[in-house]
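Right after this comes subunit A.
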Amino acid sequence: MLVSQIAVEALKKQFGTQNAVSDVSFTVDAGECVVLLGPSGCGKSTTLRLIAGLEPTTSGRIQIAGRDVTGLSASGREISMVFQSYALFPHLDVARNITFGLEVRGVARAERDQRLAKVAELVGLTPYLQRKPSQLSGGQRQRVALARAIISERSVCLMDEPLSNLDAKLRHDMRVEIRDLQQRLGMTMIYVTHDQVEAMTMADRIILMKNGSIEQIGMPHELYDRPASTFVAGFMGLPPMNVIAGDDGADLIGVRAEHITIREANSAPRAGVVTHVEYLGADTMVSVDCPGGVVVARASGQAVKRGDTVGLAWSNEHEHRFDLATGRRLEPRQTQVSHFVSN
Partner candidate 1 sequence: MRISRASFASALTLMAILTGTQFAAADTEVRFYYPIAVGGPLTKIIDGYAAEFEASHPGIKVKPIYTGDYIQTTAKALTAVRGGDSPECAIMLAADLYTLTDADAVIPLDDLATTPEDKKWLAGFYPAFMENARVGGKTYAAPFQRSTPVLYWNKEAFKEAGLDPDKAPANWDEMREDAKKLTKRDASGNVTRWGIQIPTDGNAAWLYTGLTTADDVKLINSDGNKTAFNDPRAVESLKYLHDLSYVDASQAKGLTSWGTTPKDFTEGKVAMIWHTTGSLGVIRKNATFGFGLGYLPAKAHFGAPTGGGNFYIFKGLSAEKQKAAFEFIKFMTSADRAADWSIQTGYVATQPASWETPVMKAYVKDVPQAAVARDQLQFAVPEVTAHESARVTKALNDAIAAVMTDSKSAQPALDEAQRQAEIALKDYR
Partner candidate 2 sequence: MQSRQSTFLALAMALPAMILLVAFTHFPIIATVVDSFLSTPKPRRPSHYVGLDNYNTMIADPIFWKALTNNLIYAAATIPVSVALALAMALVVNSKIKGRGLLRMAFFTPTVLPMIAVANIWLFFFTPTYGAIDQILSIVGMHATNWLGSTQTALLCVIIVAVWKEAGFFMIFYLAALQTIPPDLIEAARIEGADRWQILRRVTLPLLGPTTLFVAVNAVINAFRTVDHIFVLTGGGPDNATNVLMYEIYLVGFGFFDQGYAAALTVVLLAGLALVAVGQFVLFDKRVHYR
C-alpha cells in the first residue's frame, strides 16, 4: 500500500485577523518533488513553515510518513530543510555545519565522519570542509546547506526559495543539480519558489497558490495547457497567456502567444493595430491592440511593423474560456457550440 509521504488537510494559519493560509489540502507522494509556487504573499512560505513546524497551525492537520505531526515541534518532525538564507552557523566550519544535526542527535563520531565524507563528495565540498561559511562563495554556501539536508538522510526535504540569492547562471546549474540529487536519492521534496521557470523545470507537480489558497494543483504541463483560472493562465509561461474579452461579452478568452497566427486583417476573425514589436532572435513578439484587449502573438520572421493593421487567428483547440465573474476555467464542452470561431 502506498501511503503519501506528506498529507496536508484543511490547513489554516491566521496572523492576527489576517488569513495567511486558508483551507489548504494536498498530498505529496514518496520520492515526488512538489513545488509550491505563487507570487510573494500568497502563503507558500507560510505553508512550508507550517509543515516544518516553525509556526503553529491555526487549524488543520499535517501528516508526515503516516504520522500526525501537527502538534509536534520542528525538532520532532524528522525532516530536513534548506533556507533561503542558507542559515549556516557562522561560528562553525563547513564540516561541523553539515554534521550539526547528527551531533545533536547523538550520532557516533565514526558514522558522522563516514557520512560527511560521502555527502561532501556528492556536493563537491570536500576541499572546503575546514573553512568557515564567511570564507565561501554564494554557491558553495548553498551546497553546504544542501549537504546539511542530505546528510540527515531524512525522507522529507523542505526547500524555501533556496536559489533566490544566486546569480542567473548558477541558479540554472543548481536547479539541475538539486533535481538530479532529489531523484537519485529518492527524496520527497516540497520546494517553494516564486519563479515559474524553476517550478516548471523541477516539479513533478506544481501547487499554485494565491491569497493563501490553492489555485491549481497539477503537473507542469497541466497548469500550462489547462490553467484552472485566469490567474494560473497569467502566471504560467513567458509571455503569459493572453486573456481578452470574448465577443459575447460574457466570457473571457485565453490564448497563448505561440498559438496565434498573424494574417491579413480582413481574412481573420480579429484584427488590430500593432503597438509593439519585440525581436528576440528566433521569435518576434508582436503586441496587437484588438477589441477586447492587447494580445501578444509570437511571429516568426514576418515583417510586421508598428502601426500595421493585422488579423489574428488561432485554432479552436487552443482557445481557453474563463468565467468573466470568477475567472475560473469553463470547459470547452459547454462552450463548443455557442462560441465556435472558425479559422
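Here is how the candidates were picked: all candidates are chains of the complex that A comes from, given by their letters.
One rule holds for everything that comes next: a residue touches a chain if its C-beta (ideal position, glycine included) is under 8 Å from a C-beta of that chain, and two chains touch if they have at least 3 such contacts; residues count from 1.
The shown structure was predicted, so the numbers you read here are calculated from the model rather than taken from an experiment.
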Touching partner of subunit A in this complex, picked from 1 or 2: 2
Field: Residues of subunit A that touch candidate 2 when the two form their complex
entry: 52-54, 73-81, 83, 85, 87, 89-92, 100-101, 103-105, 148, 152
